[in-house]
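All protein chains but one are shown at their positions in the complex.
Take a look at chain A:
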Amino acid sequence: MFALIDCNNFYAACERLFEPRLEGVPVGVLSNNDGCVIARSEEFKALDIPMGIPTHKIEPHLRRRIVLKSSNYTLYGDLSARVQQVLAQQVPTLEPYSIDECFLDLRGMREDWHALGATLVRSVQRRVGLPVSIGIAPTRTLAKLANRQAKTQPTRPQVCVWRSADAPDLTAHLNRLSPRDVWGVGERLNARLAGMGIVTAAALRETPDSVLRRRFSVVLARTAAELNGQACLAMGDLETPRRSILCSRSFGQPLRDRASLAGALRHHCQRAGEKLRRDAMQASAIGVYMRTNPHHAGSFHQACEWAALPFPSADTQQLNRAAQHLLARLWQPAAYQKLGVMLTELTPRRQSQTTLFDGAEPARQEALMHAWDAIRARYGRQALTLGPQPADAPWQMNSAYRSACYTTRWDELPRARAR
């Protein structure tokens, strides 16, 4: 069995944890440089202010009723790490999927799944203070759907368990679900499936494997198999271009020295940057994840941290600088088995970013990345690779409504009033 744990309205929940007066108030979180709305609380969604709306286009009468916050990835990253720590104490294998989502591999555990799910949800709520929901199912793809289903439950803890792929309530659910809502099936695939008359997730999983392989891809065939309860997708197999990019790899031999890890990280940043540019996207935040082998004797170590990019970027060099900076903070002596880079808050690429705080020239960087991609496409991936990058410019950005870094800076601790 697999589980997907997802923090409900994560950014807004992080803001509320230290500013409880925001409970019940519509809270919106802004992109880097306060450009547009990237996260909304339930109350904010209820006002029909769309995701991605430029901040200055929010109508004044609505503006008075809401609270806007600059994104505070220092705070979100710290709380995200705490959620992972709490979970890691209770389940053997955990794979962070994005800043607010985590897959748990429950294979080998024999549990009352409902009880386990409720315990995990309660312990995160109590220990870290963030509301989470959990979906548990035989495959990652189904667990993701189960999580969405859990979120619709009015009562806490929000837990949804599908013991097997042929559970009647699951079948009913898949009959109502569009293929586009299945993990890894994007808008484009959805349109092609619709052209073949496949308009529900149930129809997708009933389509013969050979047809999917021939007309689409092995990956879509695997997605269908996952909907049938056959676990065959690993974390890196699917890309979810609208939300996040993950580039990670297990090493054949455990890596101990920092220089090798830095090299692996450069490699991942290179791939992540290329994926971004191929999809014409840019990322606002980057995470680095590393762990030792959980199946080996000895102490298991894993670490994950996030940082905001100074401005949304698809520039490999920019990504790598941020990632190396995180590695330097995360690294401690251990035999690492896996290292990954995560990019999140992906937005469509705009041509000219105003970069008041950046010394680099965006147009030239863009041309450089263009040339970079062209050279590698023409002469092969080994023809040009990213060398060592000195960490330089401090990471700064415009954030007029940023909350304090309540958990990471002595001079920004919250204050509690004596009563």
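Operating definition for what follows: contacts are C-beta pairs under 8 Å (C-beta built on N, C-alpha and C of every residue); 3 or more make two chains touch, one makes a residue touch a chain; residues count from 1.
Quick note on the criterion: contacts and distances are computed from a predicted model.
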Protein name (UniProt record) of the chain left out of view, among "Dehydratase", "S24 family peptidase", "Acetolactate synthase" or "ABC transporter substrate-binding protein": "S24 family peptidase"
Residue of A:56, A:295 or A:417 in touch with the missing chain, whole complex considered: A:417
Residue among A:134, A:220 or A:326 touching the omitted chain: A:326
Touch residues of chain A, complete complex, unshown partner: 18, 20-21, 23, 73-74, 77-78, 81-82, 85-86, 89, 126-129, 303, 305-308, 310, 325-326, 329-330, 332-333, 394-397, 405-410, 413-419
